[in-house]
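Omission of a single protein chain aside, the complex is shown with its protein chains in their original locations.
== chain A ==
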Amino acid sequence: MGGNSPCASCKLLRRRCTKDCAFAPYFPADEPHKFAIVHKVFGASNVSKMLQELPVEQRADAVSSLVYEANARVRDPVYGCVGAISYLQNQVSELQMQLAVAQAEILCIQMQQQVEEDPPVMMMMMPPPQLSNENELSHHHYFTTFGSSSTNNVIHDSFKRQNVFGHDMVS
């Protein structure tokens, strides 16, 4: 503000702070470091030009972002904000990779659960074996039939071997 109390920019630049000072609303006297740092990095005239090109309602945000950038540049004179952006981009890539792995894992789990809930259709569709003796069926009900003929032969042979009632099972 003008009058008795010059703003931080006019104090630093050692000039009279007028009523229509462009810096006064954004660089109050009690925050001298704010203007000092943007002046060091951008220069007062460049800051003034940038603010004048913006609508009034956007100038406060612009000043805040300029202060942030200037601070980053002073902290890291080589990379400034670019260093922070590079670091954050790496973090994003890392997280995206972790997300992809986690999504693949959950897909796997869901597929496994689906297989457990809906067993292979083939087993459900094969008819049970035809036996002549009902007693044999009660002892051998745990056998199931499969598609391959070799497996059928194994089952047929096991019926013959486990003949507890003394007569052959010939299908």
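Criterion: contacts are C-beta pairs under 8 Å (C-beta built on N, C-alpha and C of every residue); 3 or more make two chains touch, one makes a residue touch a chain; residues count from 1.
Simple rule for what comes next: contacts and distances are computed from a predicted model.
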Chain excluded from display, named as in UniProt, from "Septin 9a", "Adaptor-related protein complex 3, sigma 2 subunit", "NADH-ubiquinone oxidoreductase chain 2" or "LOB domain-containing protein": "LOB domain-containing protein"
Residue numbers in chain A that touch the chain omitted from display: 41-43, 45-46, 50, 53-54, 58, 61-62, 64-66, 68-69, 73, 77-85, 88-89, 91-92, 95-96, 98-99, 102-103, 105-106, 109-110, 113
